[in-house]
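After this line comes chain A, so read on.
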Amino acid sequence: MLLDVHGLRKAFPGSERQITVLDGVSLSLDAGDVVALTGESGSGKSTLLHIIAGLEPTDDGSVLFDGEDICLMDDGGRAALRRNSISIVFQQFNLIPSLNVRQNLVFHARLAGRAASVDLPALATSLGLADHLEKFPEDLSGGEQQRVAIGRAVASEPKLVLADEPTGNLDEDTGQAVYDLLLALARRTGAALLIATHSMRLAGAADRRMHLSHGKLTE
Partner candidate 1 sequence: MTGPVLAALLSHWRRRPFQLATLLLGLSLATALWSGVQAINAEARKSYAEAAGILGGGGLSELVRTDGGMIPVKTFATLRRAGWLVSPLVDGWLSADGGRVRILGMDPFTVPQDTSIAATVEPSLYPELVGKNGVLLASPATAARLPDLEDRLRAIEDLAPNIVLADITSAQELLDIAGFSRMFLAPVQPLLRPDLASLAPELAIKPPATANDLGRLTDSFHLNLTAFGLLSFAVGLAIVHGSVGLAFEQRRPVLRTLRALGVSARRIVLCLVFELLTLALVGGALGIIVGYVMAAALLPDVAATLRGLYGATVNNALTLSPLWWLGGVGIACIGTAAAAANGLWRIARMPPLSPARPRAWIMASGHAMRWQAAGAAVCLAAAICAVTFGGGLVSGFVLVGGFLAAAALFLPTVLSSLIAVAARWSSGPIGQWFWADTRQQLPGLSLALMALLLALAANVGVGTMVASFRATFSGWLDQRLVSDLYVTVEDEADIPAFMAFLEDKSDAVLPIWHVDAEVMGAPAEIYGVVDHPVYAANWPLLSALPDTWNRIAAGRGALVNEQLARREGLSLEDRLPLPGGWTTAVVGIYSDYGNPLGQVVLPIETLTRHYPDVDRSDFGIVVPEQNSEALMAALTEEFGLPADRITDQGAVKEFSQSIFERTFAVTGALNVLTLAVAGVAILTNLLTLASMRLPQLAPVWALGLTRTTLGRLEFTRALVLAALTFTLALPVGLVLAWMLLAIINVEAFGWRLPMHLFPLDWARLGALSLGAAGLAGIWPAYRLARRPPADLARVFSHER
Partner candidate 2 sequence: MNAKALLPLLLCITHSLAMAQGFAELGQTSEGYALPDPATRFTFPDDHGPHPEFRIEWWYVTANLKDADGTDYGIQWTLFRNALSPGGKPEDQAWMGHAAVSAPTGHLVAERLARGGIGQAGVTASPFEAFIDEWRMAGPDLATVSIAAQSHEFRYDLDLSSNGPFVPQGEDGYSVKSFVGQASHYYSQPFYSVTGTLTLPGGEVHVTGQAWLDREWYSQALVQDQTGWDWISLHLPNGEKLMGYRLRDRTGGAYVFGTWIAADGSPEPLRVGSLEMTPIEWAEVAGRQLPVAWDIAHEARGIAIRAEAIYPQSWMGTLIPYWEGPVRASGSHSGEGYLELTGY
């Protein structure tokens, strides 16, 4: 089992009482799984992904990745995990504005020490970015930026790709294309994919669908 999340709890301080976002969430993914995570806006999808990526601590529960509990790791350990095994695709793309497309695409792979195995021309072609390699993120459209982000995520050959509303900032057609690309690339590299989305239509393309509501996860 690649990822085994068990009994996650997370609450944020609210104005009067704590708001419980995750209330005993458990899920598991095997290598190559493509899972859609649906839920209303603010239902805690992002928080769940952040905890899995080691970006945020949890109040209770465990996240076993390849058998190791992320929650027990130190900062360096979690950073190494993200560097080497987990990639994230954000709603706002979060490219590095000071680097051009080529540099952004291979950046994560280089951090992970796998730049040598990246076939950049093929990757760029598959992303439809072959003509944009020297451009900077600010010169790209939203869809193009997100394709760079997806390329960056898969180029590092991660075991798990976490995508947080990857099409949330895109129009419907572009969103669909990006989504298809993400799925195709994940399947091609054999990475497990956990996509948070509120679109049931997009979720339909996944192997499994989970729904997060009032802190509970239902399949």
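Before moving on, here are some points about what is shown:
By definition in this document, a residue touches a chain if its C-beta (ideal position, glycine included) is under 8 Å from a C-beta of that chain, and two chains touch if they have at least 3 such contacts; residues count from 1.
How were these picked? Simply put, all candidates are chains of the complex that A comes from, given by their letters.
It should be emphasised that the depicted structure is a prediction, and the values quoted were computed from it without experimental measurement.
Here chain A is shown alone, and of the candidates 1 or 2 it touches 1 within this complex.
Across the interface of their complex, candidate 1 is touched by residues 46-47, 50, 53, 55-57, 75-76, 79-84, 88, 90-92, 94-99, 103, 106-108, 110-112, 115, 138, 164 of chain A.
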